[in-house]
Structure formats: structure tokens, C-alpha cells
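The next block holds one structure in the form of C-alpha cells; read it before the comments.
What you see is the complex with one protein chain gone and the rest in place.
Letters A, B, C and D name the chains as they come in the text, with residue numbers starting at 1 for each one.
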Amino acid sequence: MHLSVDVKKHFPGLELHFDFTLDADRCGILGPSGSGKSTLMNMLAGLLTPESGHIVLDGDTLFDSCRSINLPPEKRRVGVVFQHSHLFPHMNVAKNLFYGRNRQSAGVARIDDAQLIGVLQLDSLLKRQVTSLSGGEQQRVALGRTILANPRLILLDEPLSGLDEALKYQIIPHLRKVFTEFTIPMLFISHSLEEMRLMTDDLLLMGHGVIDRQEKTEELARGAASERGFINILELGEAQSINRLHRRSWGENTLYLVTSVETAPGRFQINARDIMLFKQHPEAGSARNILNCRVTALRDLEWFVRVELECGGQQLIAEVVPQSVEELGITSGVEIVAVARASAFHRLF
Amino acid sequence: MHLSVDVKKHFPGLELHFDFTLDADRCGILGPSGSGKSTLMNMLAGLLTPESGHIVLDGDTLFDSCRSINLPPEKRRVGVVFQHSHLFPHMNVAKNLFYGRNRQSAGVARIDDAQLIGVLQLDSLLKRQVTSLSGGEQQRVALGRTILANPRLILLDEPLSGLDEALKYQIIPHLRKVFTEFTIPMLFISHSLEEMRLMTDDLLLMGHGVIDRQEKTEELARGAASERGFINILELGEAQSINRLHRRSWGENTLYLVTSVETAPGRFQINARDIMLFKQHPEAGSARNILNCRVTALRDLEWFVRVELECGGQQLIAEVVPQSVEELGITSGVEIVAVARASAFHRLF
Amino acid sequence: NISVAASMTNAFKDIISEFNRQNPATKIQPNFGSSGSLAKQIAQGAPADLFVSANPKWMKYLVDGAMIAPGTDGIFVANSLVFTGTPGSTATDMASLVTLKRIAIGTPQSVPAGQYAKEAMVKAGVWQKLENENKLVMAKDVRQALIYADRGEADGAFVYRTDALLAQKAKILFEVPQALYSPVVYPMAITTGGAKKPQTTALYNFIKSDAGHTILVKYGFKPIE
Amino acid sequence: MLSPDDFTAIRLSLEVATTATLLALPAGFAIAALLAFSHIPGKAIIEGIVNLPLVLPPVVVGYLLLLSLGRHGWIGSLLDRFGIQVIFTLKGAIIASSVVGFPLLVRSIRLGLESIDKNCIFAARTLGAGWWDSLFTITIPLSYRAILAGMTLMFARSLGEFGATIILAGNIPGVTQTIPLAIYQYTSMPGGDSMALSLCLVSIILSFMVLLASEAMNRRLIRN
Partner (left out) sequence: MLSPDDFTAIRLSLEVATTATLLALPAGFAIAALLAFSHIPGKAIIEGIVNLPLVLPPVVVGYLLLLSLGRHGWIGSLLDRFGIQVIFTLKGAIIASSVVGFPLLVRSIRLGLESIDKNCIFAARTLGAGWWDSLFTITIPLSYRAILAGMTLMFARSLGEFGATIILAGNIPGVTQTIPLAIYQYTSMPGGDSMALSLCLVSIILSFMVLLASEAMNRRLIRN
């Protein structure tokens, strides 16, 4: 998706001016409450007319105040899942779900109804009136309804905030799958960085009424180093089950990870602070991964020292407190042992 | 608060029968989407009449089908913060906030308006129309409105689900303070176990249409297999700056934490998976906290083993992979060394 | 209070102002409406002292209901029936009515003028033909029949001479021969309630006096002793 | 252009329309609320009775009112004992207008009440507002648009009410002769058409003013 936006809108007490171009299929919008996230979505969907500017999606001009272009919402093929579900109260669940799909030209349906209904666990609700659904149930119907309308861009405004944790983690992978497999680009609003990292690659960071900057979701997560620690991203090989653990190759090294469903090779992350350094091999510890490394560089970050390591040809970064650096005598070139728990690694994708 | 409930209600396709007594001031309700949490709240508040049964709060019968008692909502003094805020659209923020308070008899106002408004960051919104507020702003007004009505029990139906993480963690401590200092008992619905642990001591666990069981929040948290590892919550003493670290007392123990702005005593969390276990004191490691502990119990959670520890009179839980348990010969009663990084602790409030 | 048939509105306004000039102390409130509704109001106890009807039937209704002071009821003016229509119409007498397309009359059952018109047409032998051909338009009162004739919606209308004078375009095409219909008379009476007030009798007598007659004649009525 | 009698008629019309609208409002609201919120059986019958004045020709309504409010009617004889007379007085005109406009008022308010978000009322109740309290602070303000619409409708209907009024209140110049009655009288007078027309214009202007006033009120209420 290529999205080019430059729009202005004035509210009493708040001047909005969003100016950005975006080249990403899975993008998030992060910003404080009241910064204008929902307002931007409404302008993209055609529900709110900006005072001036333009919106161009994949070469199609959706809005241009100079050329007097303002495509109506139904021509934009921009789906929206609202913060509140806004289901049609006079239709049952099935009719809500198929409302948008029935308005698509015949050939283009790319999403299998039955599969999506299964993913969202709506099978048993199809005949129900939407007014009697619980909050979470409503949101799932709204999600399904929008996806089935087969839009070329989906805007999601905190769609998961009404779902329980279990359901959320159950739905997210399927959502990811729907969005990537059928290549529906999306813009995702959430207050949770975790949801963001699971759902998006890029982020628009919003201040009050403006887009402050644009960043890779992973970089932002890494950039949050001062607070949460640097995130190492590792390319690991296929998993082999050994002793209720997964063994995976990392270059020349071997790592032991907590077992997961997927065994395919993939990208994993480990926080720099989840890596402990020892002078010698610590005997009889609970940590499964003990790597012999050489310190290549040191960077003092005031409360932390970032220790760059090289182990078996691979790069790794650990963060330790300055006291430890002193005690262990860590300097560039020194040989050291890095220790990581099997549970410290998280699969990205 | 003493609450005794035994109510029945029939919905097409769902038979609800809630039967429980509760003796707790900070209680949560946890259950899957559609299990009847909001329905139970409505019955407690008097907004939905059960088909039969009784509801007794602190000796006052709110509802009793046999004795034909059914107190109207305004007589129950049971406040509700709804899943959707349901603000009064024809009043501004201030009028919404004070609607309930103005209906209390003069002497009983126990909550300071200005303080609460400050806590909820509503100062700059007071004159605004509620219809122009963002989702999060609306929910904060609804929260304040209910608290100012000075109820003897507050029901909260996912009140934080529309707030961003930062605001949420900023509000929770103040909420806790309001609820405990003014001793307003509350029933809290949330899908987040983390919010539950911060806001409640006891939990009602709900299945479809029934209360399955009642449990201490901490016990449930300890027992629950969690994707992220069990969260230890520690009460730590005041910080002293030592060597660019903060030293804080934890019962008889001393912990070293990464420096933060606040030095006051407080509640901190550490993930059970951030604690490593060693047979002996590991010499020369980067981890700052090395605690001698005794294993009090073991719980096998398939991919992890939860190891309950006792160190200097304090309880601590670590999670390690089963392989480590074997290798280190961890059994109940064994002496062991727990190691934690200075950066693994996070302040809650 | 006096209840006066609407067709006498103007005449009675004059009569009242003239009477008031002579008797400034007496305050008279006229109530103008259709004879039927006035009669019903009186039957339901409406405080009317004098009743002027355009129709002896409604007077009889009240007399039968014992609402009228005995002996006070009697005919006091007469009117005559004319046929009015757009000038140049083919209608010149009763027999020529069959050449017209639409003829407006008051509903015979309820409007006296309609009843007289029907009587005349029956006697002239054109009623059956006109009714069978649905050429008759029943208006709710004479005034409406006149409007139809005046606007050219109907080719002509049977109305009272007094009404025909109100028309703007329509002219009297011919007078209906008096032989064809019973006399058009207006009864007047003092109600049982009005009999208790001397002013009522005063007004009653004033209307029957020469001064009253002069005014009635001015508006086209023919006073009857 | 307008005679003194006409000005009286205008004043009387305004008096009747205003009084009738204000008098009918509480009862209209109550019945609308009953129809909108309650689940009692026989609602359809209540609704049917409320609608009667709409279904029957006004003249018939006037006649039925005359039957019950006349000196011999069951209500009339009761009122007579207290020295209250309805027939041939402005009271009669007001009653006639109230009855004839009532169904319009009830319909409008009912529609408004039915579209209120009940959760707002629920919220008010849990905040300690009793039934009456929430009625005045939530229900009525939230349905003010419909209430205003109903009042405007009823006011307009009262301005044009003729049939029932002439039967119940009579057509007495200066006492019960409202604009429609005056128009009626002019149309049965030679050359009265132009005067009838100017009174029609007055009616139209009045109703426009009421309309604009209600719109302005609408906007002010939205702002506050």
C-alpha cells in the first residue's frame, strides 16, 4: 500500500495537520488519547471531510481539495472496524457479516466465509440478533463484517480492546494470516505496543494533531532501549525436540528454546537485558544457553552498559549495569560467557 | 462488603444461575466473552430484574423474589462504570461529573472533587461537550462520575479497556487509592489478569452462566499457566543510591535495582522467568541480585516448572524449563541460589 | 347571547349595532353558525337567548325539545330561490337545466336551499334525469354551492337571492318560480332561558319593528309580519 | 387591512393555541411515556382512544364534546355545579383545540422517547437519580426535540382548528371567534374574500414564527 496524506482539520481547541507518506502493508498508529487517531481514520474512510489537502491511496486520489475530488466512502474500498462496533441493530449476525460481501462484484471474493467465521468463533451466533450480543461478541462480528467486504485497506480502531486475553491471542495470528495471505493492507490503532509488534511492521507516531514521526515497529521497540532494553533479532534454524525443549541452530551455535507449536526456521527476538554475563562457565544453573563470546565493543548508556558480543561468528548485544562491568572487568576483546534462559527467546514471525 | 447472591435469569440459548457469597472489598470477575459478566452487574445494580432469587448487600436486601423486594437502582447506591461510557450527551463534562454527587446528602461527600479530577486528568475538559470527547476521555469522565456519586459498591465493567497503557498505569494507583482510602468496595470486570492483580484481591471465576469458583487473585495468578510467566509482586523499601544503582530492602533481603526517578517505597514486579536458579553462588556474574533460597513447592506446567521459593521470610516464584529442574536436582526443601538482574524489576506504583 | 344562522350574519351585525345605539346598556353577543349546529348547541344547554334559524325544521326540533319559550316562535323573514351561473349560460329556465353538465345545490337532506331546489326540480320534472346522470353536486351549504358557480366549477347553482348578491362573477340567470317550491322562511324564537331576560324581548321586538325590517330589506330579505 | 375584530381574533387564537398546547403537554407527555416505556396490556386501546380526535371529523369531535360538556352532559352538569361554564366561552375553544391536537402531541413525544438510549437513563438511576429525577434531568432533555416538535405541531393545529371549536365554543366575535372562525365568517360575506386572505396570511406568519422559535430553541439547547 502506498498512502500519501496531507490533510488539515480544525476542532475547537485542536488544530489537526497530518502530513505523511506511507509505504507499508501493516502499519500502526500510536499516540496518546485524544491526539486525533480516530479523526484521521474517519478522514481516510471518507466519513469526515478534511478542510484542505489530499489523500492518495495506491495512485487513486481519494480526496483533493484543490481538484475538488472527494470520493464517497463506498467508492474508496477502505474498510473500518470502529472503536465501538456500530453493528446494524435490525439485522442478525449473519446479515451483518455478509452486508459488505454481498456488495462486492462476484469474482473478487478472496476470503472464505466459513473459514473466517470459524476463526472469529461466530458459528453459533449467526442467527442471533446483534443487540443481544456481549461486547466482545459484537466486536468480533464487526471485525468479520469488514474483512468480508474485501477492502483494499482496512482501518482498525482499537478492535481488540473489548476481547479477553485468550481470545485476543487466538485471533491475532489468524488476523495476521488474513491480512498477509490475502494481502489486505491495514492501519491499526492500539494503545498496546505488544499488539502493535504482533500486528504491524511500521508505525506512525502521533502527537496532538500531528504525525511526529514514522518508524519501524521493531526499531521503536529497540529504540525504547532506555526503558525496556535493546531487542536482539536472531535468525534461527529448524527446531528439533530434545528433552521437552526445542534445539535450534544459530549460525555455528546451538540454542535451546522453550517448545512452541511451530518448528520451522524463523526470526526470534531476545532482549539484551535477558542475557547475563559471567566470567566463567557457571556450573549447574537453570539457564539452558551458555555461549562463549568475545566482547567487541562497549557503550555506556548511563544506567546501563551495552556490551556488544561476538559468538561463533554471530553478533549479540547484552545490557548490564555499570557495576557488573567493573566487577567482571569487561573491556573490549575480553573473553566472556553469555547466559540466556530458554524462555527468553520470542518468535517474531 | 458482604454480598450474597443467588439469582436466575433465562436468555434464549443461555441459562444464567449465579449463586455465591462474597466477603471482599476488591473483587474481580473473570470469565470468557459472553459468559454473563455484564448481565450479573446489571442485576446487582438493579437495571435488570432476575427471574428469581435474592441479592443481599451488607445486610440490606436489594432483591428478593420471595419477599417481593426489588430496590430501584437509585436506592441501591451501587455505582456502575459501563463497558461503553453512556455519558449524558446533553451535559458538559463538569455536569456529567457532578450529576451523581449533587444527588448525595450534603454531609457524606468523602471524595475531594478537585483531587479526583486531577487524578483523571479532566481539568482541561470540564467545559467540553461529552459528545466531542475521544473514547478514552469519555471513559475517564464516566469513571469520575461514578466515584463522585459516592456509592457503597462500585461495579466496573472493563473500565480501562479504552485507555492507553501509560494512562492506565497512571490511573490504576489513584483508583486503588480512591477505592481503599475511602473504602469503596468494588467488583471489577476485566479480561486482563494483570489489571486484576493490580485492582483486586479476590476473584469470581465465571463459566457460561454460572460462577465456577472463587479464588484469591494471587493464587489464581500463581496457578495460571501464563504465556508470559508468573509475575511476582514485591513490596520494596525506600531506595538508596549506591554505585549508580538503587538499593532497596525486601523484608530481610536487600535488592539492587536500576535507578529510577522515584525513591519512595513501592510495589514492584518481576517476571518469574527473569529469575535464574543456580546450585551454588555463581562467581563473577553480571546479575546484581543473588538470593539464597529454599524450595518450598514445585508445580509442573508442561513447558515450564514453577518453583516456589522462600528467601529471608519472603515468597518468590521462579519459572524454569523442566530440563533445568532435572539437572539442578530441584526438589522441595532443597537450598538453591536465585539470581535476578537489576533491570528485571519494574515499578508498578 | 343570540344564535343566528350564518346566512344572516351581515344583516344581524347591522341590527345589533343599530339596537345597541338605541339601548347602549344592553350587550349582545351574536353566535353565527349553521342552523343545525346552533340548534344542537341550544339543545345541549348552550346559553342562547334568541334563536334565528334558516330552517323551520331545526326550529321544530327545539320546540319539540321544549327549549323554546311557548308562543315566541314564528316566521319573520322570507327569501327566494334563484339560479345563478356564469353569464351567457344556456340555462334560462328550469327546463333548460338538462343541457348543463354540473349543477350545484345544497345537500337536500341538510341544507334548506337544497331542499327547496330539489322540490322545484321535481316539480319541474327535471330532478330524476339530472340525478340519474350524476349532474348534481351536493354542497355542504349554500355558500359552497355559490362558490362552485362563481368559480365556474359548476355551470350553475341554486341559491338564495340574498346569497346570489355575494357572487363576483356569477349572475342570477333566472328566478325560480315561487309556484315550484314552498316559501323560504326564517323562523325566530326566544329560548326558555332567554324568556327570563327583558332585553331579549326588547331585541325580539326591535327585529320585528320597522327599523329592523329596513335593515333586513337592505340585505335582500323580505320581512313577514 | 385588519379590523379591530380581526386583531381580537388573532389575540384569541394565540391565547387558545398557547394555552391548549401548554395544558395538553403534561398529559401528553405522560401518555406518551406510558405508551413508550410500559408493557401494560391494553396499550393499543389507550393509543386508539388517544387517536380518536384525529380519526373523527372535527365537527363530530366537537359534537361529542358538546354532549359531554354541555349543561346536560355528565361532565358539564358537574362543572355547572362549580359555576364553570364551557360552552360559548374561550375555555371551550381551548378544550376543543387541546382534544383535537392531542394525538399529534402524543405521537411526536412518543417517537422521541422511544429513540432515547435507555442506558443513559440507567446510568442516571445508578447515580442516585430517582424515577422523577431522571425524568426531568435525562429523559425530558434528551427528548426535547420531539417535545418541541410535538408542541409546534399542536400549536399549528390549534391555529387552524375550526370544526370542533365552532360547535363547542360557538362563533362569538370578540369572545370565541378565533382566526379560523373569522375566516369562515368573512367567506360568507360579500367581498369578504380579501379580508379572509389577510387573516390566512396572519395565520401563516404566526406559524412560521413558532417554527423559527422552536428551531432557535433547538439550536440553543444543542449548544448548552
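General observations
As a working rule, a contact is a pair of C-beta atoms (placed from the backbone, for glycine too) under 8 Å apart; a residue touches a chain by one contact, two chains touch by 3 or more.
Note that the coordinates shown come from a computational prediction; the quantities given were computed from them, not determined experimentally.
Of the chains on view, those touched by the hidden chain across the whole complex are A, C, D.
Per the touch definition above, the residue from D:Leu52, D:Leu135 or D:Met217 contacting the chain not shown is D:Leu52. Within the full complex, the residue among A:Ala45, A:Leu175, A:Ile189 or A:Leu220 touching the omitted chain is A:Ala45.
Residue positions on subunit C in contact with the hidden chain: 34, 36-37, 39-40, 57-58, 60-61, 102, 104, 107, 109-111, 134, 136-140, 144, 147-148, 151-153, in rising order. Residues of subunit D that touch the chain left out of the display are 44, 47-48, 51-52, 54-60, 63, 103-104, 107-108, 110-112, 114-115, 145-146, 149, 152-153, 156-157, 159-163, 180, 183-184, 187, 196, 200, 203-204, 206-208, 211-212, 215.
Panel shows subunit A; residues 45-47, 72-74, 76-80, 82, 84, 86-90, 99-100, 103-104, 145-146, 149, 151 of it touch the chain omitted from the view.
Everything that follows uses one rule, which is that only the chains that are shown with their structure count from here on.
We define each chain's centre as the mean of its Cα atoms; on that basis subunit B and subunit D are separated by 56 Å.
The centroid of the Cα atoms in subunit B and the matching centroid in subunit C are 90 Å apart. Within subunit A, no positions touching two or more other chains are listed. Of all residues in subunit C, none touches 2 or more other chains.
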